[in-house]
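Of the protein chains in this complex, one is absent; all others appear in place.
When the chains are written out, they are named A, B and C in that same order, and each has its own residue count from 1.
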Amino acid sequence: MQESLERDLIDTVNPITASWNFLSDTYHRLGSPREFYTISRYTTPIFGILFLTLSLIGTYFGLFVAPADYQQGDSFRILFVHVPVAWMSMFIYIVMATAGAIGLIWRIKMAFVVTICSAPIGAAFTALALLTGSIWGKPIWGTYWVWDARLTSELILLFLYFGIMAVYYAFEERKVAEKATALLSVVGVVIIPIIHYSVEWWSSLHQGATVFAEGGPKMPAEMLLPLAFMAVGFMFFYGYALFLSMQNRVLENEHKSRWVREMVIRQGKNNELVRFFLHGRLRLRGLDLLGFNIIGASRICDFS
Amino acid sequence: MPSSKVISVKDLSCTRGDNQLFDAVNFSVSGGQCLHVTGPNGCGKTSLLRLVAGINFVEHGEISWNSSDTANNPNFYSECAYIAHKEGLKNELTAIENLRYYQQLDSGTDEVALDDILDKMGILKCADLLAQQLSFGQRRRLSFARLLIADFTLWILDEPFTGIDTSGRNLIESLCVEHLQNGGLIIMTHHQSLVDSPLNQYRSELKLGRA
Amino acid sequence: MSPSQKKRFAIVGLIIAGVGAATFLAIMSMQSSFEYFKTPTQIETEGFDSKQTYKLAGIVRKGTVRRLDDGITQRFDITDCENDVTVQYTGILPDLFREGQAIVTIGKFVDQPMLIASQVLAKHDENYVPNEAADAIMLQQANKCDDTDGPIKY
Partner (left out) sequence: MFRNTSSLIQPLVFFIIIALLFPFSLPAEGELLQRIGGGVIWVSAVLATMLSLESMFHSDYQDGTLEQMLIHPRSLPLAMLGKALAHWTATGLLLTLFSPLLCVTFNIPSEQIWVLFAGPLLGTPSLSLIGATGAALTVTLRRGGVLIAIVILPLYIPILIFGAGMLTQTAQGLEVASQLYALAAILALSITLAPFAIAGALRVTIN
């Protein structure tokens, strides 16, 4: 009796088993649109708060605490935006392509939703990386733009994001559109190593890797710290924006399913859900460059 | 041809956009049987046939051929023939060239067999006409000629009697009967009753769509 | 091994072979490095064509930067530690421009061994160092080529 209790205790406490169980459970629950919707309604605001907190701390440290660079003086501080944003542009693409591959191989609906909702966010980050880069380039290099390997490949990435979004909107049948989009994002993943290694492979005006360089970061800790805050903060922003966008998409995709209908009936009295739809849409408009949810809006209005 | 072949469909459903065309379709067809799929327009007859043929992607449900999954199953693909509205004929090739193309894909070249098949289908005289010069009925006959170039066990026919004259219809029906008597399987759609057809005795019916 | 397994093996083998070949060729491509820039030594040995536009890379030699009388035209030597080329540029130089800085200039030689630059770009390296700790490094950089042995490569 005593022994078995102990064993049970060990089983539940064993952190690896416990966390694995938690992860696989979460994974399976997130695979279902309904479970995702329920869970993400709680996590999304947390992501938003974490993003705000971390990026504010990062901004403060980056602007006021980190010392000026010996060569660039204060103008190097744009690095704290440019670098994390550029990382995100590639990270989001990798997430997108991985989700696309998962969706195609294991036929998981939610994976396609991740792919499609990531595209506009990734495009926005890519555009921002190019923009901040050229603002930085003018005083330091002496030019807004050069056609060198890093800049060109990042621009290609932006076009690729546009192509992926265009493919999604070209098909009327949603399932076909989702798979076609996933396939193209998987094909396009070849660009990622090209971007990453472009500064090493080709002589370039753009500098080499500072943080992920051989022999550790070539940057003192007081500069590295705000950079890390900003990077993690933007990561949470991605999670925040992605989940908001995915919630809308899930509702749109599943608007005929029982749980959405029941939810509408349950909450329909005070019209709260309908208002939520509209708010969600309004908040998302800024992110969704191509007006992701216009069709959804008319459909959802049918309920009320 | 061994008669042990069987195709069975379990719990198959199909959605287009937001509309569910059909849900939980179950059937099983074995050698010598003809499944006649009926239902109103837009109820998913063609979709069902395309799912079974392996052109469309199965989202929900299972389709098995001799109890192994049909998806990416070369054994199934080499025994299944699909004839639909789109005939699969190249306009810029002649009738016999079209047929030869399919024959070469499957086995090898056998000119005598090609002539025999065209003769059987009653279009030997237009063997050297370009496919675009053939009449609609002749094109249908040519596309059915493809069923005979190899030993296909399962014939999937989408509205086989559309645009074809009475003698053509009789010809196709007799081909189907012969195929069934040899232990073959047929899954077909046809919007009219087949009660008067010689196929009737082999026929079982699957009604799709809400009544 | 069943035929379908054999087929799968063949496909995987082909993919590995193809990707391997691509990687090999890519590495070969990297090794025969892209020359986007010319160096002063190349100009010295190969001469120059006055019609051509040149992209020239090098380090600003210590003590050669001087402003001409018009106030906005500057002249300086760039070096790869073996040979020097004089560059003349009219306009605003990038913030990073200083002695010992690696730069890229784009321009033409007009009948004399002096590059009339239409653009001067500074190349920033991947090191970030706080101001106060930088004096030693600055000194070292400005003296680059005085104590380097061989030619520098881009």
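Quick note on the criterion: a contact is a pair of C-beta atoms (placed from the backbone, for glycine too) under 8 Å apart; a residue touches a chain by one contact, two chains touch by 3 or more.
These numbers were taken from a predicted model, which means no experiment stands behind them.
**Q** Could you run through the displayed chains and say which ones the absent chain touches?
**A** A, B, C
**Q** In the whole complex, not just what's shown, which of B:C34, B:C80, B:L99 or B:L134 touches the removed chain?
**A** Per the contact definition at the top, the residue touching the missing chain is B:C80.
**Q** Considering the complete complex, identify which of A:L23, A:L63 or A:V187 is in touch with the unshown chain.
**A** In the complete complex, the chain left out is touched by residue A:V187.
**Q** So which of A:E173, A:E222 or A:E262 would be touching the chain we can't see?
**A** Once the missing chain is taken into account, the touching residue is A:E173.
**Q** Considering the whole complex, not just the chains shown, which residues of chain B touch the missing one?
**A** Within chain B, the residues touching the omitted chain are 53-57, 74-75, 77-78, 80, 82, 84-93, 102, 105.
**Q** Name every residue on chain A in touch with the hidden partner chain.
**A** Residues of chain A in contact with the hidden chain: 104, 152, 156-157, 159-160, 162-163, 166-167, 170-171, 173, 175-176, 179-180, 183-184, 186-188, 190-191, 194.
**Q** Name, in rising order, the residues on chain C that touch the hidden chain in the full complex.
**A** Residue positions of chain C that touch the missing chain: 7, 11, 14-15, 17-19, 21-26, 28-30, 32-35, 38, 46, 51-52.
In the analysis below, only the chains that are shown with their structure count from here on.
**Q** Of all the other chains, whose mean CA position lies farthest from chain B?
**A** C
**Q** What chain sits nearest the middle when you go by CA atom centres?
**A** Closest to the centre of all protein C-alpha atoms: chain A.
**Q** Averaged over CA atoms, how far is the centre of chain A from the centre of chain C? Could you give it in whole Å?
**A** 35
**Q** State, to the nearest whole Å, the distance from the C-alpha centre of chain A to the C-alpha centre of chain B.
**A** 47
**Q** Could you tell me the distance, in whole angstrom, between the mean C-alpha positions of chain B and chain C?
**A** Whole-Å distance between the two chain centres: 67.
**Q** At least two other chains touched by the same residue of chain C: list those residues.
**A** Residues of chain C touching two or more partner chains: there are none.
**Q** Given the complex with chain A, which residues does chain B contribute to the contact?
**A** These residues of chain B touch chain A: 15-18, 57, 59.
**Q** For chain A, which residues count as touching chain B in their complex?
**A** Spelled out, the residues of chain A in touch with chain B are 107, 172-175, 255-256.
**Q** In the complex of these two chains, what residues of chain A are touching chain C?
**A** 67-73, 75-76, 79, 139-143, 146, 148, 201-203, 205, 207-210, 213, 218-220, 222-223
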